[in-house]
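After this line comes chain A, so read on.
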Amino acid sequence: MSFWLIQTLNGVSFGMLLFLLSAGLSLIFGLMRIINLAHGSFYLLGAYLGIGIMGATGSFWFALAFAPVAVAGISVVLQRLLLDRVAGNELGQVLMTFGFLLIASDVSLWIWGGAPLMLEKPRVFDASVELAGAAFPVYRLMITAVGMAAALGLWLLIERTRIGAIVRAGVDDSEMVQGIGVNLPLMTSLVFALGALLAGLSGVLAGPILGVYPGADFAVVMFAFAVVVIGGLGSLNGAFWGSLFVGLVDNFGKAMFPEFAMFTIFVPMAIVLAVRPTGIFGKA
Partner candidate 1 sequence: MSALTVHAASVTFGGLSAVDGVSLEIQAGERRGLLGPNGAGKTTLFNLIGGQVPVDAGNVRLFDEDVTLLPARERAHRGLARTFQVTKLFPNLTLRENAMLAVQAIYPGRYSMHRTVFTYRDLQRRVDELLETWGLSDKAGATVRHLSYGDQRQLEIVMALANKPRLLLLDEPTAGLSPAETTLVTGLVSLLPRDVTVLFIEHDMDVAFQIADRISVLNQGRIVAEGNPVEIRADARIREIYFGKVH
Partner candidate 2 sequence: MYTRTPVNLAQLALLAAALLIASKALSPYWVGLMTEAMIWALFALSLDILLGHTGLPSLGHAAYYGMGAYAAAIWFLRVDSGFWACLAVGTGAATLLAALYGLLALRTVGVYFLMITLALAQVLWAIFYSWRSVTNGDDGIRDINRDNIEFVGLRFGETGDYFLFVLGVFLLAAVAILVILRSPFGYTLRGIRESAERMEALGYNVWLYKLLAFLVSGAFAGLAGVLLVFNRNYVSPEAAGVVVSAEVMLMIILGGAGTLFGPVIGAFAIVFLSHWVSSITERWNLILGVIYVLVVVFAPQGVTGLAARWRRLGGGGPA
């Protein structure tokens, strides 16, 4: 019993981490119709910058607060300066963001070296909670809480505020939205920055449990991909349920069929691709 509970909780907490990572990717697609292959780089930079900030200040909380913001800042610069030039050119966007991925990956390697690094979590999270006879780390519970809070926050923002209404309108018909006087460039930059911020946040949060290493950006992009393919691009719902699904499947998969490694995620992905290519909650 406790095996199932622990694995489920692990899967859920990993899923929430994935949600922070993928929500931005999904929304960015909805507004700007870009697949941002460099999304994994936001995660990577978040983790590395987090380690850097923590190294300089000794505080995990500083890292948690500022690394994501720094990542968001970098993302906006890239988006305004370069990505905007290829608006509407899907292939160009793919190649350009892949270029960003390579650049960020190599610069990180250059600065922080090739050895895997772990972020140190604050003492307060060292504890574990007793659940049905097994110990479950408080830290993972915290991640789950942050993920759920972010999901709730994003949902409120998008469904219940004026800004959210504009974003939703932009997803449906970006030309119309510009026509009624909305500052679409500003909005897209904000959405992009928010997506990057969340991804960077997921990097810092993942630091103490997954660590960071060269190649983590590629690995994580794969997961984000699986989430948006299964859940559907452009849909917050899709990002949420897709993340939970991928988190649970990956966890149970690794626990029960370790020899199949990555495969457990790609089977559902392949099935969704074959049956409903735009994803379960995706818009066609």
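The working rule: a residue touches a chain if its C-beta (ideal position, glycine included) is under 8 Å from a C-beta of that chain, and two chains touch if they have at least 3 such contacts; residues count from 1.
Picked so that all candidates are chains of the complex that A comes from, given by their letters.
Bear in mind that the values here come from a model prediction, so they are computed numbers and not experimental data.
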*If you had to name the candidate from 1 or 2 that touches chain A in this complex, which would it be?*
2
*For the complex, which residues does chain A have touching candidate 2?*
29, 33-35, 37, 82, 85-86, 89-92, 94-96, 98-107, 109-110, 218, 222, 225, 228-229, 233, 259-263, 265-266, 269-270, 273-274, 277-278
